[in-house]
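Heads up, one of the protein chains got dropped from this complex, but the rest are sitting where they should.
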Amino acid sequence: MNEPVFWLDDKAIPFRDGQTVMTAVTAAGHYIPHLCHHPDLTPHGSCRLCIVQIDGRIRAACTTPAQANMKVTFDTTLLNQQRRQIVELLFAEGNHLCPSCEVSGNCQLQALAYDLGMTHSEFAPLYPQRETDGSHPDIFVDQDRCIFCELCTRSARELDQKNIFGISGRGSHTYLLAHSDSGKLGDTALTETDRAAHICPVGCLLPRNGNYQIPIGERLYDAQPIHIRGNHRPDDGEFTP
Amino acid sequence: MKRSQPDQPDTSQATGLLSRCTPRHEWNADLASQWLQQRFGRPWKRADLLQALIVIQHHFGSVTPVAQQWLAHHCQTDRAEIRALIHFYHFLEEDDPLPLRIRFASNIIEQHQGLQALLEQLQHSVHQHARVSKTACIGLSDQGPAALVNGFPLTHLNARRIEAIAEKLQQQVPLQEWPAEWFRVEENVRVAGPLLSFHPDPGNFIPNIRARDPHAIINEIKTAGLRGRGGAGFPTGVKWEHCAATPAPQRYVVCNADEGEPGTFKDRVLLQRHADAVFCGMALCGHAIGARHGIVYLRGEYLFLFAPLQQRLQHWRTQQWLGDHFDIEIHLGAGAYVCGEETALLESVEGKRGIPRVKPPFPVQHGLFGMPTVVNNVETFAAAAWIAEQGADAFRQSGTPQSAGTHVHSVSGDCAKPGIYELPFGTPLDQLLTLCGATDCVLVQVGGPSGVMVDSSGFQQPLAHESMSPGGSIMVFDHSRAHLDIARNFTAFFKDESCGFCTPCRAGCQILQRDLQQPSHRIDTQALRQLAQLVNDTSHCGLGQTAGRPVLFWLDREHP
Partner (left out) sequence: MSARKLKVATCSLAGCFGCHMSFLDMDEQIVDLIELIEFDRSPLTDIKTIGACDIGLIEGGLCNDENVHVLQQFRQHCRILVAVGACAINGGVPALRNRFTVQECLEESYLHGVGVVEAQIPADPELPSLLPQVIPIQNVVKVDFFLPGCPPPATAFVEIIQAVRDNREPRLDYPMRRFD
């Protein structure tokens, strides 16, 4: 029996029942830009970076089930431009001051910006006022950098079996919350060894220890773009400087 | 102080659950328990949390940290979870020290009716007694300017009425003692067709349908060609069929009465005048798909309908039209347009923030609490009941082949006779404009901000799914209205109502709104067009996928 395939532009992508476009494409060794997708977690579909075109409609590859012979358009000028604009929206929406951020060079948002050819955000920054939370002994929270991907929320629930993070507010007032009566991360059950403490793709959930051991310029995405490196963190066990 | 003290007999006890009253403010756990017992009539749990918050908010004026702690304890959760709900729903507040909250409807229609001046007038005179703010459309564009005071609508506002309201506030007259006529909500039915003349007798209707074969009912609805009246126009019979065909231990019927699309108020009138027809339609659906539970998701803006509808349901129960075989309960919204999206609505019924789910799976497969669920609009259920009684052939006698039957339009704006018009599908827009006395009509917004803007070149078009999907809202604008102001109002609406889940809608709407506020000569129209298109193309749900439309219609017309 031949495995079923679908088409990513002109590439045949084999897939198994239950796979999404994203998981099948990744398994076939190709890269679709993404921030909120993680292979160990339930698909989410919020960052919208993995947009592809199917039957004339734009869909998120991470939440779209693979189907036999489906034609998935991926690499077009317009889609690449829209992916870049979505990254630019994220930059404009938060306070992303790369020069003063510890994860610069390891940041997946920044890496996608580099890879998608962003030199600046065409959208003027919104400069929101967001909270920081220094109550936890191991993890510092700087919401200026939050992109609401909910990797922390989902990994705490699904991998650590804990209810630590959530999203609250709405629209322009969306924010990351810590599940405790005080609302402080220090009053939750989060520990340094939890997966959720080491999954943030940006610098919002920042480990307090071990920073600046690798100098700027020698970090994860300084030499190689994210479409080659993949979405990683230096502390996820897959990085050797 | 007329407001009650903790150790004194509580005057608000004299008023009913969620009735028009001034909140008491001092937290009292026993009293809260009583209200919640009255609301649920059974032990309540985490999934009831949103409904509980609405009751607490209404009777205590806000959900203070003490109340949050109490609720968290009851639901075995943490305060952060309670606050996550409060911060999502516009009508819930953490702490409001003033006795009353007044929210002015701020749709473009009310803006044109002079809302800003009235709001400022009230704000200046009562700032120590009430918090005055704006909210989205409250479904009263035909009798505005209008506002909600502790959830109850004040209609036909003008400077004199505002002065009188300010006086009541200054004298701290309890809300339950304000003149009833200030709260009168008119029906304004201008043209009634078959549906608005339909008053089924549940005493006949319910036994009749229960004797019928569920498959035959679904076939009849399919033959009638009934399509969803919420705007999307999905074939109702097919939806019911899919739901019935999904194996499950139980199923749900949900009536979407979260009529949030600005300029729409037809469902409000249907629930005021034809609640029996709507309940009949829900019972019909329940029988057809094998569901024993029906839920009306009533938008918070229609709180004034809660008590009458509850009473009506109680009457149905005493008549045994409702019971073990099928029962209906009402869930209230709390100010969130996005909850009109069917999966966000289901999340809200489950007591969560109204974030639209990933589709597929669709609600007919995986809906409320994971069970197969039919979600239909108020008018759809009423029309289904009509079909069950009058037959599919009679239904198809009006309308067009692709859009059978009639449709109820809510008309507002620059016309002599705003109100409700029931017309066959396929009626040209200009015929409706003539009927409502829109003599100087330049622009018409069909289907609300998420719909289409039509100028005179499109007035001959028929109102039908195959041309422009009407949805239910018709807003009329004359030559004195600036298209840019309309685009600004609608874009601000989408920015306020975006749930915040996906990047393009959350961030894109903020930037569209900000950039559109600039003086028109400073607007970079090319960049704005690209962004509006991006938001439409790449957003997660129907809200975001239409949020760029007002900008695009303005650009197409004024900067082609």
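The first chain written gets the first letter, and so on, giving A and B; residue counts start at 1 in each chain.
As a working rule, a contact is a pair of C-beta atoms (placed from the backbone, for glycine too) under 8 Å apart; a residue touches a chain by one contact, two chains touch by 3 or more.
Because the structure is predicted, anything quoted here is derived from the model rather than measured.
Participant: Using the touch definition given at the top, which of the shown chains does the missing chain touch?
Facilitator: A
Participant: Per the definition of touch given earlier, which of A:5, A:54, A:98 or A:159 contacts the omitted chain?
Facilitator: In the complete complex, the chain left out is touched by residue A:98.
Participant: Touching the hidden chain in the complete assembly: which of A:21, A:35, A:61 or A:113 does that?
Facilitator: The missing chain is touched by A:113.
Participant: Since one chain isn't shown, list which residues of chain A touch it in the complete complex.
Facilitator: Its contact residues with the unshown chain are 91, 95-101, 104-105, 110, 113-114, 117-121, 124-125, 127, 129, 216, 225.
Here is the rule we go by: only the chains that are shown with their structure count from here on.
Participant: Find the geometric centre of each of chain A and chain B from their Cα atoms only, then give the gap between the two centres in Å, rounded to an integer.
Facilitator: Here the centre of chain B sits 35 Å away from the centre of chain A.
Participant: Report the residues of chain A in contact with chain B in the complex, numbered from low to high.
Facilitator: 43-49, 51, 58, 60, 63, 65, 82, 85-86, 89-90, 92-93, 122-124, 126, 147-148, 163, 166-175, 177-183
Participant: Under the touch definition given earlier, write down the residues of chain B that touch chain A in their complex.
Facilitator: Against chain A, the touching part of chain B is residues 69, 72, 78-81, 83-84, 87-88, 336, 353, 358, 360, 495-504, 506-511, 514-515, 527, 530-531, 534, 537-540.
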